[in-house]
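Just one protein chain is left out here, and the rest sit where they should.
As written, the chain order gives the labels A, B and C, with residue 1 at the start of each chain.
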Amino acid sequence: MLLIPCPWCGPRSQIEFTYGGDANAKRPAPGAPEAVWYAYVYLRDNPAGPHAERWLHSAGCRQWFEVRRDTRTHEILGCARPGETLPGAPA
Amino acid sequence: MKYSIFSLARNAVGFHERWPLAWRSPSPKPRYDAVIVGGGGHGLASAYYLAKEHGVTNVAVLEKGWLGGGNTGRNTTIVRSNYHLDANAHFYEYSLKLWEGLSKELNFNVMYSARGVLNLVHSPADLDAAIRRGNAMRLNGIDAKFMSTGEIARAIPTLDCSADARFPIHGGLLQPRGGTVRHDAVAWGYARAADACGVDIIQQCEVTGIRIEGGAIAGVETTRGFIATAKLGLAVAGHSSHVAAMAGIKLPIESHALQAMVSEPIKPVLDTVVTSGAVHFYISQSDKGELVMGGDLDFCNSYAQRGNLPIIENVVGACLALFPGFGRLKLLRTWGGICDMTMDGSPIIAKLPVKGLTMTGGWCYGGFKATPASGWLHAYTMARDAPHPLNAAFTLERFAEGRMIDEKGAGACAWAH
Amino acid sequence: MTQSHRLPEGGIVDRSRPLRFSFDGAPYEGYAGDTLASALLANGVHLVGRSFKYHRPRGIATAGVEEPNALLQIDVGARTEPNVRASVFPLREGLVAASQNRWPSLSLDAGAVNDVASRLIPAGFYYKTFMWPATSKAWLRYEHVIRHAAGMGRSANAPDPDHYEHQHAHCDVMVIGAGPAGLAAARAAAMTGARVILCDEHPVFGGSLVGASAMVDDGPAAAWIDATTRELKGSSLVTLLLRTTAFGHYDDNLIGLIECVGEDSADGAPRERLWKVRAKSVVLASGAHERAIAYANNDLPGTLLAGAARTYIDRYAVRPGSRAVVFTNNDSAYAAALALQRAGVAVAAVIDPRPDAAIDGQWPREARAAGLPIVPGAAVARAHGRLRVRAVDVVPLSGGAGRRIECDVVCVSGGWNPAVHLFSQARGRLRYDAEHATFVPGSALSQMTPAGAANGRFGLAAALDDGHAAGIEAAYRAGFAAASAPQPPRAAAIATGALQPLWSVPTTRKGDKRFVDLQNDVTVADIALAAREGYRSVEHLKRYTTLGMGTDQGKLSNVVGLALLAEVTGRSIPEVGTTTFRPPYSPVTLGAIPGHATGKEMEPTRCTAMHDWHAERGARFVNTGLWKRPHSYPRAGESPDDAANREATNVRSRVGIVDVSTLGKIELQGNDVAEFLNRAYINRWDTLAVGRCRYGVMLRDDGMVLDDGTTSRLAPTHYLMTTTTVNAVKVMQHLQHLLQIDWPELEVFATSVTEQWAAAALSGPDARRVLAKIVDIDVSNGAFAFLAVRECRVSGANGEIPARVFRMSYSGELAFEIHVPADRGRAMWEAVIAAGEEFGIMPYGTEAMSTLRIEKGHVVIGPEADGRTTADDLGMGSLVNAAKWCIGKPMLARAALSAPDRWQLVGLTAQDGAIMPRGAKIVADPDHALPNPMLGHVTSWCWSPNLDAWIALALVANGRQRHGETLWAVSPLANAKVRVTVGPPCFIDPEGGRLRV
Partner (left out) sequence: MSDPTANVTDWTSVGRYGASPPGVMLAEATFTAAWNLQGDTSRAPFGGEANRLFDLALPTAPNTTARRAPLTALWLGPTSWLIVASEAHALTDFAAKRDALNAAGGALFDVTASSIGWSVGGPRAETVLAKSCPLDFHARSFADGVCAQSVLGHVNALYYRRNTELFTMLVARSYARGAWKTLCRSALQYGYDVLPPFAF
């Protein structure tokens, strides 16, 4: 069971969290072209390897944040609060 | 050598020392007319039908591991066609029809066990939805039967049908022709039959790149060298995004771990497949006697073929809530597979935006039952370079066009389907 | 009840506490401290079961969890338990045990015909036959027979009377296994001040050292075990767990343990406890499993592992037989041979394939000195006997004539396999160790340190050393270091000679059965067959032959099997590799896995503040999400549906009250709330006046309807949003995401107040009169208009209650929604009921509420808004404000979402008084050939007591253009078909006059 490092509460058990998916899916500006909206709504980064993803500490501090996790090993490589840069970016 | 009780008897005399190879292990040729990536049920079926139905026999199936080692070898083996939406209903019903004749077709006993699949209903709202679905099935010419709580209690005495249960059983929707099929036999049966048609099944051969020239498929880079082909079909399930990316295509798919588990073998206690959407649980008893159980996804992207305890707790918790008598049985083994979850819960069996490239994937946790139809239609689409009416709706473009096939209505959230 | 094979002294059994038990009906006696297996052996019982496929007689083969044969059915009735491993199951008074998989009896089993017919049923035979006749049901019939022949023990058919619980725990160092290595590791780690948990599956500490004659720290091993455990018990930072198996390793070093607490749950203690231990660092000191050698009839009762024989003698003081043959390719079995001799068992011979010169370790030398007849360069080729081994044929490997040796036990050792299961589960790489011909942990893991036999460090001295070092290392990794390096426990190293790999003994007779996997009846020939047919991957071998797929998961057989596969396919053993190790390490009781989260507590249950009142009035409850809501309040002799109709009629004619506390409620404050709501909803909120509320609809990003509800403006920068009951959490998380990730620039603070407010909707022509009696504000139409919100005080029998009252209507009648702090919910409810009495007020449930809203054509998230419908499909396209952007709007532009044939919301009325079938589909021609094209389906339907007809809401292709048409609502499941008239969704008071009075 994952031990997820909440950037506020520190490492907590996975059961306190809710998954939010691909963190690179960034909400487009209202006026963005339909193609951009389509990509945002439907297309996902889905790498076999380090994956930037969102988690909500739903049973804890109620904060959304980002985690980089290797999808092959489930090893967590880093976490970040909104606005911070997520460490462990693949070179 | 044809498999039968007679060949078995004949070989018994010779202490089974003369059985031939079920399939060869050839080394890859430099070029094929068609290459299928993925030696699971879908890839092997695609190759078999290419050869058998369309006479394309110069075909290779490339498998990075051992054939059938992906989800085909790790699923809970439930086959059914109890869908609500037309596109799904017709597709899965075609698959079920192929299952019915598959052992004979392949001369390999895939153990299609038409023991019935019963979806339990736990609330009045579920009841409406289940009956609505059953009616849609019947209007689509698919067998479906509603079972009252009383009928269920009589048919499955081990089930807790009491009215004060946490999730009381309000009835159930039965598809009598639904059931199970021996997972490994499907991979092996198609492999043997495809091999007999001349298909090269190449194991331990991972595709590491896709070569595109002038916007068309030129071949694949593999761990065993470059292999040229103009027709490339992807049947890599959980790895769909990963492999499609080699052709520069981003898919509306996420890969998630789904776990399954078996109890120790026991004497027969359960003759039908029982599933419950409300508590995310499904169970059947294998011929060896284990209870084969599964439930929900592990809820975060994964390629690890393993999961964690919370889901196992939920699955067994649901099991014991429904079957309180199983409490002292023991869990024997748990494992996981990688599901290719799409944004509407339905598959993609279609041409991709590169000339000569097709895929059959996006199975979510329900693609085993699709194996024969998926292979058949994928082969058709590859051979004719155009989809068959049965898979015409399962395009990649449907999302951009707003033609989602969203059985659950859960929307663009991969893990919600 | 003599214990014919019990030794006069020695062992850890308590001879002062005899225990009576029965096996297959016959009474026996053992001692406290026995396992069921040791007690059976003490009574000379070897034959305990029949094998899975061939139904061959089988005996006790091991003294541990790796047992493939001795699987018994324990107890009867609700507490009966199948497949119990007798080799680890502690004996208890009155225990009732029975053999499995045999009929009519163990010694005379009809299933044994399979053995005779065995040549017809080699590995995978079922893939090749049972295909005739070629009908879709053919296999079902064969399957029926096969299923009943297969399987093992039986499941109980009554609920498990015992209960199980979970326990979370955290530690710096988790030590798995309390043998010499584990004890040394725990001791060393504890000295550093680290928090340590030590567990062992056995009921005693010491592992393979228990009862052994070895010396540790110049004293008897038993004394060292004692001192060490006492020292550990003394520390408040150490937790010791016996009868506790570490069954699995999960992400981030979460170790699953299963503890056997007690056999029944008097005093509230559970039967078993599932531990979830989050360990900073783990020492895996799980020891090693001995393996066998395959030769003809190597499955006869009386055949057991040499190490097991030694354990039965040393630990349980049991003599496994009277005349033994020992067959080994390594030194360890010589210790067993010596133990046998000490125990008064005649050792007829020690058969060893190794050349005489190679048999020179310390134990072999002691064996020679003790006069044991050693036969070098030889092997056991075949065993004889029916229900018990009588003799073995011994052949020189160089060829030449063999000889027969009489015996009633054969003790076999083919070498040892480290118990690397959890190391491998933790994704540790294994390395093939040619010296010991087995797989051992390869590259180290940062969070797990294997030690002792589990680490390929066989031998006591090595194990103690290795364990000690591992304990220090693990503690250091967890951030703890000992002030002064403690001394490792010492033992004399024992010189051992090299092992000579021997997996199977060649045979000349083709029909011979040389078993590799005893439980699943997999023979050497089966492995050759698999390879011959192309099942050459170790994973294919496993699945084709079922090697290692039994309850023992191949602890004895896997390495032998893959070595044989390597042999027949001409590959090296490491090339072949192992199959995947998966949890659980040994089988875990299903009941323990969810703990209490099953049955009625599988999911939590939520109750509103008025729940007890409803219950006291005999309400029928339904689940809505996790909530319990009253479905209706049936009176004596009234059906729930009749009750609902009565309740619904009463609302339209007089007045009714319904508990709506379960609606999600979210309060928002901040300067940008209006802007935020404008973006989140399809409609506008900046234009909403303070003190008023409005119905709103939210879309998903894909343009489909997500949720709906009314939102009120309590102050310029203060709003109260309501959501549907089921979506409350989803919507809150959605809003949090928008505020924290997408639009952090907006100044909006939100909190869920669902739990804060109890709410009731008071509706019906007399609603105002009832309300006026209990509130301190003017509720006249002028002062309190439709869609207005007021704060006031509700006064009732138990004082005044601050409240928010909303004049809105779901029923379509004059209605008010009253919200009060949840702790005053029941008081408010009772005040309204009291005030309403004179007007004939009745409580109503979800069923009547549904009838009322269907009559009004209100959509519900789920049936109508089914996740595939747009606002326009539901007839609310006009609400999508053209002047502003909102979530979902961009994707709504997709052509298909405004196609003319989209399914649109309509109202249906059954013609000529017919009953609308449940879950009906809409077709043009009910008798059209199948497949019959569907034009839509009924989403909600009811008997409308107020219209005196069956009506429904439905989604129908191009429905808004079909008003007035006649279509068919059909239900093949109920073989019902009804003519229906299509019309607008609202059946009652379309202008809404009633709710504005």
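Simple rule for what comes next: a contact is a pair of C-beta atoms (placed from the backbone, for glycine too) under 8 Å apart; a residue touches a chain by one contact, two chains touch by 3 or more.
Owing to the predicted nature of the structure, the values given are computational and were not obtained by experimental measurement.
For the chain left out of this panel, the touching residue among C:522, C:597, C:832 or C:995 is C:597.
From the options C:25, C:104, C:268 or C:913, the residue with contact to the unseen chain in the full assembly is C:268. Of the listed residues C:143, C:162 or C:408, the one in contact with the hidden chain in the full complex is C:162. Taking the complete complex into account, C:749 is the one of C:103, C:132 or C:749 that touches the chain left out. Contact with the undisplayed chain is limited, among C:759, C:774, C:822 or C:887, to C:822. Residue positions on subunit A in contact with the hidden chain: 8-10, 12-13, 15-16, 59-63, in rising order.
Against the chain not displayed here, subunit C makes contact via residues 159-170, 195, 265, 267-270, 276, 278, 591, 596-599, 601, 603-609, 627, 667, 669-670, 717-718, 747, 749, 751, 753, 755-757, 821-824.
Throughout what follows, only the chains that are shown with their structure count from here on.
Once the centre of each chain is set as its mean CA position, subunit A and subunit B turn out to be 29 Å apart. Each chain gets a centre from the mean of its Cα atoms; for subunit B and subunit C, those two points are 22 Å apart.
Residue positions of subunit B touching 2 or more other chains: 308-309, 400, 412. Residues of subunit C in contact with at least two other chains: 250-251, 254, 276, 701-702, 891, 894. Those residues of subunit C whose C-beta lies close enough to touch subunit B in the complex are 52, 79-83, 119-120, 122, 125-132, 134, 136-140, 143, 146-148, 150-160, 162, 248, 250-251, 254, 256, 276, 510-511, 525, 529, 532-537, 539-540, 543-544, 546, 550-551, 553, 580, 582-584, 587-591, 593-595, 597-603, 605, 622-623, 631, 700-704, 862-863, 866-868, 891, 894-897, 918-921, 923, 930-932, 934, 937-938, 940, 970-974.
Subunit A contributes residues 1-3, 13-14, 18, 20, 27-28, 30-32, 34, 37-38, 40-42, 54, 56, 58, 62-64, 73-74, 76, 82-83 to its touches with subunit C in the complex.
Listed in rising order, the residues of subunit C touching subunit A in the complex are 250-254, 276, 278, 427, 701-702, 733, 736-737, 740-742, 744, 885, 890-891, 893-894.
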